[in-house]
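The other protein chains are all here in position, but one chain of the complex has been omitted.
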Amino acid sequence: MSGIEITTPLHVRRRLRGRRLFEARILPALFLLPAGLFVFGLTVWPVFRAFQLSFTDANLAMFTTGEFNYVGLNQYVSVFTSTFFRSVILRTAVFGIACVALTMTVGISVSLLLNRDFKGRTVLAILVILPWAVPRVAAAIVWQWMFHDQFGLMNWLLYSAGFELFRGFAWFNQPVIAFTAIAIVIVWQSFPFIAVSMLAGLQSIPGEIHDAAMIDGAGAWQRIMNITLPMLKSLVLVLTVISTIWAFKIFDQVFVMTAGGPARQTELLAITTWREAFTQHNFGRASALAMVMFFILAGITAVYLRLIREEEA
Amino acid sequence: MNANRDFIGTDRSTAYHRMARIASLTGTYFAAILVGLFAVGPILWMISTALKPNAEIFTRTPVLIPSTVVWDRFVIVLTGDFGRYLLNSIIVSFSTVALSVTAAAMAGWVLARYPIPLKRYLLILILGAQMFPFVVLLIPIFILVRQLGLIGTYGGLVLAYLSFTTPLVVWILRGFFLSIPIELEESAMVDGATRVQAFRKIILPMALPGIASASVFGFISAWNELLFALSFNRNNPSMHTLPVALQQFIGRETTDWGMIMAASLVFTIPVVVFFLLTHKHMTKGMVMGAVKG
Partner (left out) sequence: MRTITRTIVRTFVLLLVMTVLMAAGQREQVSEESNEVTVWIMQPGSATLQTMLERFTEEFEAEYDASVNLVFQPWGTAHDAFTTAIATGDVPDVAEMGTTWTPEFGAIGAFAPQEIDDLSQFIEAVLESGAPEGIPLGVPWYAGARALIYNRTVFDELGLSAPENWEDLIVAGQTIRAETDMYAFSVVGAGANHFVLPKVWQAGGEIAVQQADGSWEATINSPEGVAAFEFYVSMFTEYGFAPAGALNWTVADAQTAFRNGDLAMFLGLGPNYGVVTRDNDAFEVGVALMPAGPSGRRDTFAGGSHLVRFAGSRNPDLAQAYIDFLVQDERIAEFASEVGFFPGTVEGIEAMDLNEVQTVFAEMLLNHSRSYPPNAAWGRFEGAQLFTSAVQRMMQGSVDAQTALNEVAREMNQGFAQ
């Protein structure tokens, strides 16, 4: 490149220098501008705004008359002193962790299955992706129909298999059972991503390593636990963190399947926040709840970023 | 390959070995069938319910395969109010994709090629922004969209959706640009092209698969979105998107499961088609983004 400059006339060189300046300084700034505007205007600034609102008593009057007052930490105090809000936070965490554990187990198992050599493997690989593609609302709806107490496929399958209890069984009467049904939907939708990502990882492991382990007499289970998974440790960790973040954000499936019922016992943090804002009009407290969620997720994200950095190093 | 591997270094009898292999294969197929049923069963049930006559929907013993196929529901779905919601969803999702992919292609390329000050933090921010819970953004963006007078319009929703599609698409596209050798750009510039020309003529066409999958990804996120759509366009029923309409359909006077399934199917099919077209790039993009950073 430097060769060109030496042999070019002065005015061309000057033009080239101007171009270089444009290309080195102005162009990147120009190209970053729209995306930067979107990211700052629509995510960074709103987070600050939510933070600000969480110290106010903003309600519907904020919109009609524009008035609201700063109430310090009152909203946070009311969140953490209320047994209801505390139990919502706790159940969001417990349910989230349970979903992640299930998703990872199912996802990794399916990836191991797909890594075996059998006829129809490619077909299965495509079928497994489908649940990921189904929109969350549609997925929740079809599963809700399958869990219908009177006409549901699940109850029919279960009582046909000899479990009389499931004749007319109401899946959404008790929170634990309702959460089980919701967890099945969540896992159904999130295991494909784990399975496909893990499969890519598995296929990157050279076959010789397995062969060597076979010679040493390691069984299939031992090979998976002692060789395969440790080799993919960082991938597994990253996937775990990603699915944890997803699990904490769950809204749609619960909103469609139970809307938080019965008796608000299946409300997760996202739903409670929404309800506090849009049916109770308590935008201040809703913002405080949202910030609680933000800090939890920020913590998990920090772990995620550290994992990625280690991976890069 | 597995078959060969099985015979390496064994001194056991071949008969025992064949037995073990048959057992293992049987196990594999059994597991494969189970997994396949779990994955596709609900989708098949959705199709079956959408197509069967009402009398076969509300039965204690489910009718798995419809005796006659009822197409009417799809006609109603596509011509009635749902046609309108479908159009809304299409307009909002495509506009979101158009804006975010355009912005992200430029930003992603700059982030892949230029030494930007504080780039590390910028990247962390973009990655972190994907983790933001929507609910945190909901109220402030609602206030913003209200100030712009865009509540109850396509613009308001598109703006809200840009908040989560842009970081995602930037991330995926940057990964793709990184995988394209910089020498290609340099050699084009040696041939007299400007940097923008090199980007437009050389890099963009090469990144097309990446752009396609990023678009699909952005499209799906916007197409699926419920929370914002639920809160922003409440006052204008004609502006509802499909997820909102479907969710409302459930709570109606009498729950018409046949219609709901037909509508869900119409809602699902475009996503599945797009997905199958580009899922390979997409998974690669995501895993690359996730692992390689």
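Every chain is named by a letter (A and B) in the order it is written, and numbering of its residues begins at 1.
Following the convention adopted for this analysis, a residue touches a chain if its C-beta (ideal position, glycine included) is under 8 Å from a C-beta of that chain, and two chains touch if they have at least 3 such contacts.
Keep in mind it's a predicted model, so treat the numbers as computed, not measured.
Peer 1: Given that one chain is not shown, which residue among B:L123, B:L137 or B:I151 touches it?
Peer 2: Selected residue, touching the omitted chain: B:I151.
Peer 1: Considering the complete complex, identify which of B:V97, B:A112 or B:A188 is in touch with the unshown chain.
Peer 2: Considering all chains, including the one not shown, the answer is B:V97.
Peer 1: Which is it among B:M19, B:I33, B:I182 or B:L277 that touches the chain not included here?
Peer 2: That would be B:L277, which touches the missing chain.
Peer 1: Residues on subunit A that touch the omitted chain in the whole complex?
Peer 2: Within subunit A, the residues that touch the unshown chain are 60-61, 63-64, 149-150, 168-170, 172-174, 258, 261-264, 275, 278-281.
Peer 1: Could you pull out which residues of subunit B are in touch with the chain that's been left out?
Peer 2: Here the touching residues of subunit B are 58, 90-92, 94-95, 97-99, 142, 146, 151-155, 158, 208-209, 211-212, 215, 230-232, 234-238, 248, 251-255, 277.
Here, only the chains that are shown with their structure count from here on.
Peer 1: Mind checking the centre-to-centre distance between subunit A and subunit B? Centres are C-alpha means, answer in whole Å.
Peer 2: Distance between chain centres, rounded to whole Å: 13 Å.
Peer 1: Taking the complex as given, what residues does subunit A use to touch subunit B?
Peer 2: 1, 4, 19, 23, 27-28, 30-32, 34-36, 38-39, 41-47, 49-50, 53, 63, 110, 113, 116-118, 120-121, 124, 126-139, 141-146, 148, 150-151, 153, 156, 188, 192-193, 196-197, 200-201, 207, 210-211, 214-215, 234-235, 238-239, 242, 245, 248-249, 251-252, 255-256, 269-270, 273-274, 277-278, 283, 286-287, 290-291, 293-294, 297-298, 300-301, 304-305, 308-309, 311-312
Peer 1: Of all residues in subunit B, which touch subunit A in the complex?
Peer 2: Those in contact with subunit A are residues 1-3, 5, 8-9, 25, 28-29, 31-32, 35-36, 38-40, 42-43, 45-46, 49, 57-62, 99-100, 102-104, 106-111, 114, 116, 124-129, 131-141, 143-144, 146, 159-160, 162-164, 166-167, 170, 186, 189-190, 194-196, 220, 223-224, 226-227, 230-231, 242-243, 246-247, 250, 257, 260-261, 264-265, 267-268, 271-272, 274-276, 279, 283-284, 286-287, 290-293.
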